[in-house]
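Of the protein chains in this complex, one is absent; all others appear in place.
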Amino acid sequence: MNLKPETLSKIDEVITHYPTKRSAMLPLLHLIQEDIGYLPEDTSEWIAAKLDLQPINVLEVITFYPMFRQKPIGRRHVKVCRTLSCALLGGYKTCAAFEKEFHTHLGEVSPDGEVTVDFVECLASCGTAPVVMIDDELHEKVDVAKAKQLSDQIRAEAKQR
Amino acid sequence: MIAPAKPDLVTVNIDGKEIAVPKGTNVIEAARLVNVDVPHYCYHPKLSIVGNCRMCLIEMGMPAVDPSTKAAIMDPATGKQKINWIPRPQIGCGTNVSPGLHVKTLSPMVKDAREGVMEFLLINHPLDCPICDQAGECKLQEQATGYGRGYSRFIEQKNVKPKRTQLGPRVTLDDERCILCSRCIRFSKEIVKDDVLGFVDRGSYSTLTCYPGKKLENNYSLNTVDICPVGALTSSDFRFKMRVWFLKQTNAIDTESSVGANTVVWSREGVIYRITPRRNDDVNDTWLADSARVLFKAVKASDRLTAIKINGTDGALDVAVNAAAELFKSNSAPGAIAVVGSGRSSVEEQFLTRKLADALKASTQLVSRVGQGDQLLISADRNPNVRGALVTGLITALPFGELTGLGAQIDAGKVKVIVAINEDLAAAGLTSAQLTKVSVVYLGSHFNASSAAAKVVLPTLSPFEKSGTFVNQQFRIQKFFKAVPGPVGATDDLMVLAKLVTAAAGLTLPAEINALWKVIAAEVPALGTMAFANLPETGLLLDATPFAALPFAEGETLHYKPAQPAVAAATA
Partner (left out) sequence: MPAPAQRRIIFQHIDEPGYTNDIGCYVRNGGYEVLKKAVGRKPEELIDEVKKSGLRGRGGAGFPCGVKWGLVDRKSGKPIYLIVNADESEPGTFKDRYIMHQDPHQLIEGTMISCFANNVKQAYIYIRGEMPHGARILEKAIAEARAANFVGPNILGTGYSCEIFVHRGAGAYICGEETGLIESLEGKRANPRIKPPYFPAVLGLYQCPTIVNNVETLCHVKYIAEHGGEAYSKIGTPGNTGTRIFCVSGHVQRPGYYEFPAGTITMGQLLNEVCGGPLPGRTFKAVIPGGSSAKILRFGERFKGKRKVGAEMLDYDWGVEDVPMDFDSLGMIGTMGGSGGVIVMDDTVNMVEALANINAFYSHESCGQCTPCREGSLWMKKISSRMVHGLARPEDAALLKSVADQIPGRTICAFGEACSWPTQSFIAKFGDEFKQYSETKKTAKPEGAHELV
């Protein structure tokens, strides 16, 4: 596993937050995923060695929590809320708009490698439905028009890279 | 008058039956004591309690008391104390008894709850019972007849999961049959400390998995098959071979080491199909090593001895015994004959061996078999019955190392005849040169260098073909029984030994085990009050104090702690 030095030092720091090392499981998974973009196959063994566990203990956790992914995704992660309050105000249409904009399907990397569009469950922002998270940013009241606008923005940012 | 319950007992009422049970007992176990079966899947008496299957739901209540005065509230209708029933069912596995606890296991609420759970367990189950080799032993199938709806209301697509995954060399997994009870995971983690199994994914898609790249290959892997309540985990070896309901069960003892794990041997028409653990809470709980389960393969091995030989030619038993008697007679000087007995022989065989040695004024020794213990059910002493030899007086010191002392006596020309019982002298350290200098009378079940070199060969039985007792590391005497008949040409060890004793001493001893025990009881003080027929199936502890000073080889195992070395005890 090839982790950045700052990730490694964050890992060592966060382990000190807990009386038992195992508690650092989710923090470590987050840090590795933030560094590499996903959790490569050797993650379980690496963390197991770090926290004095068995690899299965890590794999069980990775597969339980939907935010952890074992495969790379597009450069941007578009997470559309699927749950009731958002759906009542057009969340499914918003999601379809993103899929169409990037010629992709749920859970897949778009052909240009730019995004992965996913449905997620309630993001605790139901009062401004429909909501969408793009990477770490929450976008509120994302109707189809706003979805197009956000897609344009993603593409514009991609061009600048 | 009913005697007051002992302080560590609590009285509970299960389906109207009162019973006093030890504190800390859960409702499933308490119910068992009054012959009430509370169906359960995830609960296992030797594993942690997780309460996930919800099959053991029961209705529960406590005697009503006035909250302020704590006085009992009486029910005018019955004249008894009123019971406050909890309106929701509770899990029997996770509910420990408390004084006055009332339990209903057959109420409409319980029945409804069980039916619900059964239906849920079956909707994603393949229902391939006709081709499942758990059939007959499947707890799901068993309950489905009692609580299943009998028709399926489930018209949706069943979940698809991996079929026939090889988890390790001996265990096969069918995930579609798995009911996610986690017994196998807890066993691996808690008992064997080999954490390789786990659930991946979530909800109804949760799937039992062995960590990719690892295998369930520890020497206890087959216990997961035993405890899997359904046919999800099966033995790769036993798969589809024989329906269990055809098989005969015989109680036996694992002969791999001095732990003496209790077993059941499953056979049909003289053929053994499998060996499974038999519960003994003081010895092996409900577990058994994988290696113990294949020992029966030696029964049908091609190197079995089936022909009595006298100087290389076939002969009858009496002819062979006479030939041995001739050898004994012409070497009657004290010490000219040596008896090499075995820690693998039964107590009864060892007793007769001692009788033989006494008659021949022979020296006696045992062959040492010390290896690594696994801290669970295989101890460092790989002989199952060294302590039997101590108790019967066959030996007074523990066997140690190879038979070099005996070798030296052969080289010195002192020892001329060796009676070897179930032990290969070559493997035990005698050189082939030494073997040529002595006349060997060999009693044993399998071919080896000693049987090849022997003047007289007397084929005997494997442990599966005879009955007897072993004394394990705890000095627990435990019985085992004949599961299958021996091969033609082999004779019961007791018969051969008794005949040899008669030939050597003119003394007639019974070869039938119950009759022999009368003699043993009369002569061996430690066994004085016992009879073979009366020994409990889980064994009986003998007094170990006469042997406390001996340096036994065993380290700690499941229910055994070696006596503290004196120094450590003094400093502690």
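Here are a few things to note about the model shown:
Letters A and B name the chains as they come in the text, with residue numbers starting at 1 for each one.
Heads up, the rule we're going with is that a contact is a pair of C-beta atoms (placed from the backbone, for glycine too) under 8 Å apart; a residue touches a chain by one contact, two chains touch by 3 or more.
Since the structure is predicted, the reported quantities are computational estimates derived from the model, not experimental observations.
Shown as candidates are A:Ile32, A:Val80, A:Met133 or A:Ala147; the residue that touches the absent chain is A:Met133. Of the candidate positions B:Arg54, B:Lys161, B:Lys309 or B:Lys416, contact with the unshown chain belongs to B:Arg54. Annotation for chain A: contacts to the undisplayed chain at residues 17-20, 22-27, 29-30, 51, 57, 60-61, 64-68, 79, 82-85, 87-93, 120-129, 133, 136, 138. Residues of chain B in touch with the missing chain: 49-55, 57, 87-89, 91, 94-95, 113, 116-117, 119-121, 123-124, 153-154, 156-157, 159, 179-180, 199, 201-206.
Keep in mind that, in the parts below, only the chains that are shown with their structure count from here on.
Each chain gets a centre from the mean of its Cα atoms; for chain A and chain B, those two points are 52 Å apart. Chain A contributes residues 44, 54-57, 59-60, 63-64 to its touches with chain B in the complex.
The residues of chain B lying in touch with chain A in their complex are 195-202, 209-214.
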